[in-house]
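Just one protein chain is left out here, and the rest sit where they should.
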Amino acid sequence: MVKLCTAEEAVKDISEGMCIMVGGFLGVGTPDNLVQALVNQGTKNLTIITNDSAFPGIGVGKLQDGKQICKLYTSYIGGHPDSGKCMENGELNIILTPQGTLAEQIRAGGSGLGGVLTPTGIGTVVEKGKQKVVVAEKTYLLEEPLKADIALLKAYKADTSGNLIYRFSARNFNPLMAMAAKTVIVEVEEIVSAGAIEPDNVATPGIFVDFLVKGGKVYAGN
Amino acid sequence: MVKLCTAEEAVKDISEGMCIMVGGFLGVGTPDNLVQALVNQGTKNLTIITNDSAFPGIGVGKLQDGKQICKLYTSYIGGHPDSGKCMENGELNIILTPQGTLAEQIRAGGSGLGGVLTPTGIGTVVEKGKQKVVVAEKTYLLEEPLKADIALLKAYKADTSGNLIYRFSARNFNPLMAMAAKTVIVEVEEIVSAGAIEPDNVATPGIFVDFLVKGGKVYAGN
Amino acid sequence: MPEIDKRALIARRVAKELHDGDVVNLGIGLPTLVANYLTSGVSIVLHSENGFLGIGPEPQQGFEDKDLVNAGGKPVTIQESGCCFDSAMSFAIIRGGHVDTTVLGALEVDEQGNLANWMVPGKRISGMGGAMDLVVGAKKIIIAMEHSNKDGSPKIVKKCSLPLTAQAEVDLIITEMAVIAVRQDGLHLMEIAEGILLEEVIAATGAPLLHSNGIIGTF
Partner (left out) sequence: MPEIDKRALIARRVAKELHDGDVVNLGIGLPTLVANYLTSGVSIVLHSENGFLGIGPEPQQGFEDKDLVNAGGKPVTIQESGCCFDSAMSFAIIRGGHVDTTVLGALEVDEQGNLANWMVPGKRISGMGGAMDLVVGAKKIIIAMEHSNKDGSPKIVKKCSLPLTAQAEVDLIITEMAVIAVRQDGLHLMEIAEGILLEEVIAATGAPLLHSNGIIGTF
């Protein structure tokens, strides 16, 4: 069942060595208040699963700024110069993954599937060290499922049962990560009463959500 | 781009030997007018992919009544006595598949994935003749993707771009099949103008839809 | 015991296994009754594998909605906190371990926790529907059934003879005679129904029952 709490309370069980998923795409749809609380808490040696390392001072980029990450599963680090630098000097272990594969790996993790069979990455460096499987004479890469201890997510509105809706391109990885973490913490702009979101319009079922944090409208960069 | 047509026009390119997906769960969310048009047309030797063979005289059950099916991918035939009978006497080749596997096979077909790695069916007759894959020391069945020539679907409303929304449990397999067939024909109760469905509430993107048929409110069994 | 009392007894005992906030999938038939016996203060979220969470009470006659049925095809309602989804999401919820408990009937259960509940060779096949996914995916599998077959032969056996639904997934068996936990080392007799003798349970069960004589509870 869903509990309401503050951003600080929400992140206080995050400790060194944990694996955390963070929603968002270049900062859009990232739970800024939750990330800020984690920055303030200063927890290091985190494994982070997120689409991209955003930009310095923005979204997940703040965790890169403070060198809180030791391992990063992501598809894009071009917006944050430190990610590439730390990858080269060995400070940060970055597993670069095609975006569509990353999305399916998280979905597989949350869906009890054993992995993803994708044609993406065949014949590229992405296939290095991975199982290949032939189905109907075509070769696919087997990409393993991803799960996390905690997911830090952003939605537009939640009802009091934790049912979520998103706005436009702020949806991105959030619904997938909601299924794939042991504890799911969601920052929302508004909490409405049960029934205020039509059952047919719910994008993420409330049963996935453990904690709701009322975040207000935070603009990327603030 | 989406074209409007009648149920009769919609099914007229369905010919013997084709593979057809039909949405619905025990008749709920099945496009009754499209199925009826296919019954009237009398096309035989169809491969049908559908959750269940419903009941005599209802939903997909009508195609079973008229012996129009030669091969059936489905999870449940308990509602239609003829399905079991025809399976036993060899008239009908039925591939019984766990419901969750069937859903993922169709999703994989529509998503360009090479198959599904599922724990479901391990140690049962379902695993017969299938590849097994070990991931992180656990064994999964490899279930192959499913695609079709044509999908016959039911939605609640469409806008003029083909964007779809569904009602309650009538959604079921319809959104998955919309991705997995070359030609997608959707029966809807109402067609509204573009913009009348909020972009965030669209359950099936209009780009998947080829033909819309205005079906009116048809109750199962009518 | 009349059939109807047996079923009520089983359903009432199963209901005690459910906790406030649990996500629960109830199979067709006897398991569906469990929702009527929830302990006061316990509110659960019922999952319907045809695509929604939050099954509400049966609709009044004349108020059925053609688009709203349970996995058995019966008209139901949806709670205001409910939500709908497609079949892939419905089974992602199941297979992904997001259902706390599923309650299912059985033809046979054995001491390894193997379950057979979808097919009797020689009888007409109906298909596994969502049962195989439910048994593999849900966190806790409770089998709710009558202790014996109509002919008196045991449904709880050393080794299933019917085609399996899943291997080694059953956690708890609840019948009108007993509550039996399935563990690595076999079947543990946890509780006996009031008025039933230990010997009766043992005689009606086709596999050894582990138990410490003095401390078997009743229900």
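Order as written gives the chain letters A, B and C; numbering starts at 1 within each chain.
In this section, a residue touches a chain if its C-beta (ideal position, glycine included) is under 8 Å from a C-beta of that chain, and two chains touch if they have at least 3 such contacts.
Please read these numbers as outputs of a predicted model, since none were measured by experiment.
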List the shown chains that the missing chain touches in the full complex.
A, B
Provide the residue numbers of chain B that touch the chain removed from this figure.
1, 107, 110-113, 159-161, 163, 179, 194-195, 197, 199-200, 202, 205-208
In the complete complex, which positions of chain A touch the hidden chain?
25-29, 51-52, 74-79, 81, 84-85, 87-88, 96, 98-104, 106-107, 118-126, 156, 166-176, 203, 217, 219-220
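Note that only the chains that are shown with their structure count from here on.
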Centroid distance [mean C-alpha coordinates] between chain C and chain B, Å:
29
Geometric centre distance via CA averages, chain C-chain A, whole Å:
35
CA centroids of chain A and chain B: separation to the nearest Å works out as 32
I need the residues of chain A touching at least two other chains; which ones are they?
111-113, 199-200
For chain C, residues that touch 2 or more chains besides their own:
52, 78, 84-85, 91-92, 94-95, 136-137
